[in-house]
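One protein chain omitted, others in place.
This part shows chain A:
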Amino acid sequence: MAMVLSSKISRELVERIKEISGQNPNLCMQCGTCSAGCTGREFMDFLPRQVMRMIQLGNAKALNFKSIWICSTCLICTARCPRGIDIARLMEALRVINLRQGREVLVAEKIPLELLTQVPQMALTSGFRKLSA
């Protein structure tokens, strides 16, 4: 698929996303199967299909989408994509680029005490691993 990228920065970004995820976002044919089943869809600003499209376009705005932090890595999208794209890995790549720049969304002090003391340990470990730098 021929893709016109708007700037050098975008090209570099797409290469990094591909490298970290090991996935080729250009395989996406925009069918929307991923979005239809997505666990977080109603709380996302852009659905997984739209995130895929923005990556195809090399649009760095994808890095600032709320959606990448709403993703719960449930792998429904990955399991169902007819093009065999591991979308969860692409979501992870977008998070990882943010995290490596020190941007994070889960901050220990903001977790309500009631929740913090009752939630199972593995929720804390997994939450911090996915959402904190």
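By definition in this document, a residue touches a chain if its C-beta (ideal position, glycine included) is under 8 Å from a C-beta of that chain, and two chains touch if they have at least 3 such contacts; residues count from 1.
The definition used in the following text is that contacts and distances are computed from a predicted model.
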UniProt names the one chain left off this complex as which of "Type I-A CRISPR-associated protein Cas4/Csa1", "Disulfide reductase", "Branched-chain amino acid ABC transporter permease" or "siroheme decarboxylase"?
"Disulfide reductase"
Can you list, in ascending order, the chain A residues touching the missing chain?
19-22, 39-40, 42-43, 69-70, 72-76, 78-79, 86, 88-89, 91-93, 96, 105-106, 111, 115, 118-127, 129-131
